[in-house]
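Below is one structure. I have some questions about it.
The complex appears here without one of its protein chains, the remainder shown in place.
By written order: A and B. Residues from 1 in each chain.
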Amino acid sequence: MGDKPIGGEKRVFMTGNEVVAYGALAAGADIMYGYPITPQNEIMHYWTRMVPKYGKGFLQTEDELSAGFTTIGGVLAGKRAFTATAGPGNVLMQEPMSMAEAMRLPTVAVVQQRGGPSTATVIYSQQEVILTTMGGNGEGLRVVYSTATHQELFDYTIKAFNTAWKYRFPTFVLGDGYQAKMRESLTLYDPEDRGIEMVVPEAFVGRSGTPGVDRPPAQYRNTYSMEEELAGALAENIAAYEKAAPEISEYEEMGTQDADLVIVAHGVVSRAAKLAARDLGKEGIRVGYFRPITLRPLPVKRIRELAGGTGTFLVVESAYGQLARILMEAAFGAAVRIVPLYKPGVGVTSEEVVTRVRELVGQSL
Amino acid sequence: MTIEPVMPKCWRADTKPHKFCPGCGHGLVLKALGEAIDELDIQDRVVFGCDIGCSLLAWDFFNLDTVQTHHGRTIPVITGLKRANPGLVGVAYMGDGGGYAIGAQHLVSSAARGEKITAILVNNTQYGMTGGQMAPTTLPGQKTETSPYGRDPETTGTPTQGPEMVATITADGAYVARGTVFNVRQLKTFLKKALENQMAGRGYSFVEALSLCPTNWRTNAEETWNMVNKVMPEYFKVGELKVPAGMGGQ
Partner (left out) sequence: MAKTVKIMLAGEGGQGVQSVAEIIAEAANEQGREVLYIPNFGVEQRGGVSIAFLQIGDSPIGSPKFETGDIVVALSDRAITRTVQYVGPATVFVYDAGIEGAQTHLPQNAGRVLGIPAIDVAKRELHPRVFNIIIMGAVIRATGVVPEDAAKAAIEKQLGYKFEKDPQLRELNFKAIDRGAELVAGRL
């Protein structure tokens, strides 16, 4: 049983689902619970092949409700437990994740978005943004990382475990079917070699000593008899979330200084947006590029700064304005004009973004 | 002079009197469970999971590590816990709605997989916490808030035979029994065996407990006891349904 599955830096060429399995392994994940759904299946396929070699655990559950709740059970036992899902499975996953939110449980879930609503396609979309950031009958006290490259898929799978266990909010890595199935290169590493210290998980229940004798019993609930009691618990959790939000939120930007037009995208679409901004720059058309990496909590401060000094946000996404909706909330009151390039359920190429920008620039001349 | 009531050692005295309605059967089931845990001396390793429905009121009932979950989802939480730390003794405590309706897939699948957990299901023939609606276990002709003219098996089926189902779908090594609050001593024996079976790692362990709900049944003491002692056993046979080899039958 090797403790160091990844020795040294290693350049590899693989699919995103395989990357996630390696990321979880590198992070020291102990056990995965999952239910088959395309396009995340291969995460389970790769993980189950690693299980005996590295002494890990896996359970194939009866549905995503069970996958989420068993993950919670694993977390309660003090293990780095995770699950992966997509589309309709993500819908079911919101029930357990709302419990994790209520009880501040550090679950990690990888979501490979597929087309929606309903069964739709098994291929790709960015239509699970609102669901993943705000799903459940709660306040969205959770962390959602939206990755764009295989390197990030690896980096943020590792980071998700640390964020979850440090701040104790359910944490999601939001990928998509393209990232799941495509192959590209990345560098695998052991987090320790890069100076990344993994937060050590602690058991919520079943610690040493007899409850009521050696220690008080550890009793966790998500039910309250009185409104005031709930309000008190929520106030505490919301305060913790607000405090953590600026530390957690991340973004990437390029050429946004004094840009009158900024292309805003997240996840895999940001690759096309970034390329478009670069290509337009070569033509002498100056546009900025901005990408929230955390969709929850959003990098609100930076968004507000940009929204105050930019004429137009061109919001590009493979959904019908889900990114735009959370962006507008963050930028509320700012003068920025939001122009959509929405392609729900299909990919966006840099050429399409370039064309749209040329139209916009032409209009303003 | 006040005489302190005798409570199982693993009960949590500072949360007593408990939150269940007067005359509720949960206290009796939890007493039998508490005594079984005491006798096995496993207070230090039991993790007690309770469902939504009246069972949630047990979230601070014991001096046991406890997690209160969602309606029907206690079995997967305890399953995940046990898989992650097999040294613990996982107890999933739920009502008939949680186990036979909204969480039926978890009961069926965990039983079929032979999870090494102990599932305890309290059958009081209706949904208590939500105000007395029809449950999978409601008896034919029984009046509830959603079967005000009596349950009609033609349109709503017959009472779920939970232990019979679990006994059928589990592998050898499973322990399956149906006890009743009318016979707490026997119920305690069943629960103790269900815990022992988990600890021995033989297989799935499931105990249904026939229980009382005078509040929603709107019955007086005599009618209540008649219901659990005479009427319910006509549909739900009390006894052991499956006992692993090596474990003596009752």
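Worth pointing out:
By definition in this document, contacts are C-beta pairs under 8 Å (C-beta built on N, C-alpha and C of every residue); 3 or more make two chains touch, one makes a residue touch a chain.
None of the values given here were measured: they were computed from a predicted structure.
The chain not shown here makes contact, within the complete complex, with A. Note that of A:183, A:337 or A:358, the residue touching the chain absent from this view is A:183. In the complete complex, the residue from A:63, A:250 or A:352 that touches the missing chain is A:352.
For the options A:274, A:291 or A:356, the residue in contact with the chain missing from this view is A:274. Within chain A, the residues in touch with the undisplayed chain are 13, 38-39, 121-123, 149, 178-179, 181-185, 268-269, 271-272, 274-276, 347-352.
Methods note: only the chains that are shown with their structure count from here on.
Per the touch definition, chain A reaches chain B in the complex via residues 30-31, 33, 57, 59, 61-63, 65-66, 68-74, 76-79, 81, 95-96, 99, 203-213, 217-223.
Note for the complex: chain B touches chain A at residues 10, 12, 43-45, 47, 52, 56, 59-60, 62-70, 73, 76-85, 87-88, 105-106, 108-109.
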